[in-house]
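The complex appears here without one of its protein chains, the remainder shown in place.
The chains carry the letters A, B and C, assigned in the order they are written, with residues numbered from 1 in each.
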Amino acid sequence: MLKVGNYQFKSRLFLGTGKYPDFDIQKQAVDKSETEVLTFSVRRMNIYDPSLPNFLEKIDVNQYTFLPNTAGAKDAKEAVRIAKLAAASGRCDMVKVEIIGCDKTLLPDPIETLKATKELVAEGFTVLPYTSDDVVLAKKLQEAGAHAVMPGASPIGSGQGIINPLNLSFIIEQSSVPVIVDAGIGSPADAAYAMELGADGVLLNTAVSGANDPVKMAEAMKYAVEAGRLGYEAGRIPKKDYAVASSPEEGISIGN
Amino acid sequence: MLKVGNYQFKSRLFLGTGKYPDFDIQKQAVDKSETEVLTFSVRRMNIYDPSLPNFLEKIDVNQYTFLPNTAGAKDAKEAVRIAKLAAASGRCDMVKVEIIGCDKTLLPDPIETLKATKELVAEGFTVLPYTSDDVVLAKKLQEAGAHAVMPGASPIGSGQGIINPLNLSFIIEQSSVPVIVDAGIGSPADAAYAMELGADGVLLNTAVSGANDPVKMAEAMKYAVEAGRLGYEAGRIPKKDYAVASSPEEGISIGN
Amino acid sequence: MLKVGNYQFKSRLFLGTGKYPDFDIQKQAVDKSETEVLTFSVRRMNIYDPSLPNFLEKIDVNQYTFLPNTAGAKDAKEAVRIAKLAAASGRCDMVKVEIIGCDKTLLPDPIETLKATKELVAEGFTVLPYTSDDVVLAKKLQEAGAHAVMPGASPIGSGQGIINPLNLSFIIEQSSVPVIVDAGIGSPADAAYAMELGADGVLLNTAVSGANDPVKMAEAMKYAVEAGRLGYEAGRIPKKDYAVASSPEEGISIGN
Partner (left out) sequence: MLKVGNYQFKSRLFLGTGKYPDFDIQKQAVDKSETEVLTFSVRRMNIYDPSLPNFLEKIDVNQYTFLPNTAGAKDAKEAVRIAKLAAASGRCDMVKVEIIGCDKTLLPDPIETLKATKELVAEGFTVLPYTSDDVVLAKKLQEAGAHAVMPGASPIGSGQGIINPLNLSFIIEQSSVPVIVDAGIGSPADAAYAMELGADGVLLNTAVSGANDPVKMAEAMKYAVEAGRLGYEAGRIPKKDYAVASSPEEGISIGN
């Protein structure tokens, strides 16, 4: 079980809800993924205003835990304000701090992210900051009370997978709270790799919603996260430069 | 369905039977993997001699297709002789040509492998040659009648995964027979990656038998192959240098 | 010419002075490298106390610009104190901010590094902060007045080279001050690669002092930095998935 603050999840896959071709495909992908946590941007959603069309209109919202993010916030103050807006709906006290520091790369602002994390923890939120793979910052976020840290594998939507597995390993090794790899996952192998490194979960969106067949990719990701987690628990073989026969022949003689 | 010669398999994972801690673990790993094809070295096995202890003693051999390999052969002549020895058991007409050309790296001999493939095809075997990732050789093996080609990801037992995805892609692209990635797979992510590149299957042994928990790793590999195959069919997103927001904000305004 | 604050350098290689087998080899390596900037830890050096043996005893100190670092500092306050200690010698107003946030990985503390940079800029130093490859932090360091930013390629002394070329490219692209890649360079190819990405310089120490033959490696690094810089200026060919003949044959016929 993955525990984040007071929450517990069987699935270690968090799924974003943005940019699906349509709501039917969104619903089917969510179903197939067997995720328990749905993420979305507070700013673009209007689930909190019943008079507007619901971006999750096909989804039984009571079935999921919501992890709204603060995308659009440029600083801690704005992120806190957005988080409170989400909380006001009464539907969620968990929030993903997302404060972008560079419009081109969509990479996060370390200073404001740390500041917002401190404030939201103080406000009683369950706080999951999206961060770069800066190892020391991840430690500081945890010290600030973050309930999980969410280092990016590579830029949001880039599909480049895990560029720096060393930093992720360091973050995982030192962390006493869950590490959810967020952003940059492009394929099932990437998701499996994150889990093999010891990540506690994976958050992805574009890799599924942008696939040619989002529903099938959602299923692929479910299996990939499962495979990676089992692989981590099973303890992989070490990498060796030289070959090691899987069929040793010492002392074997067969009729000839 | 994976079709190799006249055979059809639902599972795309071929599993080796060597080097498990004991026969119970071997059996459980084979079960969990849900493989349909078991590979082993003819030379070290004595399933063909009922008076000797059976290396598959815990396994219901009627449940599986056997893919014996010719490990130990140094040239085509020897490989053919070993293949015939296996066929004489009446249990298998499928053979993995494995002719090692370098004791240190256990990398295959391209010349003798091609020669043995031709001869075994002429003898009526279903022939799956283990080969390097040499693209032109893979084409020649196919032209020689191989029913599948089995390029290595990296040296046998090295656990280094797919070192040259470009060559594998080229081999897959040009091949009209199945491509089964063989050797070097170290983790579930490696297996998933091979499948995402479009491989038709994966053969592995040490990655499972050498894991701390082979049974759990066998299960991990089952999911990984499934994840990679689904991911291939689903069509992954392209890799991009720059970030692409998964939560676009165009035209969005929320109460403030 | 590389310009950092009011300094100008022909050489783009900054060389550390620590951990050489002996002072003769240190001197020869420094000579061969043709560096103009020597770095060292203020805390372990006593060049500022003439009564103690000089760690640069073989080197004509007037020939070089000194870039002392604040290694050993755990926070901004301590870094500023160390920098002032170095400045008090009258030999240097340039300082590399090095505030380690993790003893195991020796990775830098982003918060304290930014704070120290601001303070040292205000004090009139020429400030070169050592930082992770966090893209937004690099921008903030520059906005804080840093005269160059020094992102690490990988952990200090690890010799792992450039793990995340994408982040380095982003840092270089957005930076209006020089980017000096610092830490993790293991070989000449790594140094060349950093320069090809557009870095303005490279700082290294262990790759030279820890080589079997530090003097020869110093020469290698000199050529590598030159090669990488020229390669950057020359504009490399794009990477392509498919081959492109260098000897096209269109319309060619020769006697046969």
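Simple rule for what comes next: a residue touches a chain if its C-beta (ideal position, glycine included) is under 8 Å from a C-beta of that chain, and two chains touch if they have at least 3 such contacts.
What you see is a predicted model; the values in this text were computed from it and never measured.
S.K.: Among B:Gly16, B:Gly72 or B:Pro110, which residue is in contact with the omitted chain in the full complex?
M.R.: With B:Gly16, B:Gly72 or B:Pro110 as choices, the missing chain is touched by B:Pro110.
S.K.: Among C:Leu56, C:Ala71 or C:Ile180, which one is in touch with the chain left out?
M.R.: If we include the chain that is not displayed, C:Ala71 is the one touching it.
S.K.: Of C:Pro110, C:Pro151, C:Gly186 or C:Gly201, which residue touches the hidden chain?
M.R.: With C:Pro110, C:Pro151, C:Gly186 or C:Gly201 as choices, the missing chain is touched by C:Gly186.
S.K.: Mind pulling the chain B residues that touch the left-out chain?
M.R.: So the residues of chain B touching the missing chain come out as 101-102, 104-105, 107-111, 114, 132, 134-137, 139-140, 154-155, 160, 163-164, 166-167, 170, 174.
S.K.: Could you list which residues of chain C touch the chain missing from the display?
M.R.: Within chain C, the residues that touch the unshown chain are 16, 18-19, 40-44, 46, 49, 69, 71-72, 81, 85, 104-107, 155-161, 186-193, 196, 205-207, 209-217, 219-224, 226-231, 233-249, 252, 254-256.
The criterion applied here is as follows: only the chains that are shown with their structure count from here on.
S.K.: Identify the chain whose mean C-alpha position lies nearest to the mean of all protein C-alpha atoms shown.
M.R.: Chain nearest the centroid of all protein C-alpha atoms: A.
S.K.: Can you work out the whole-Å distance between the CA centroids of chain A and chain C?
M.R.: 34
S.K.: Provide the C-alpha centroid distance between chain B and chain C, rounded to the nearest whole angstrom.
M.R.: The computed centroid separation for chain B versus chain C comes out at 45 Å.
S.K.: Would you mind listing the residues of chain A that make contact with two or more other chains?
M.R.: 104-105, 107, 155, 160
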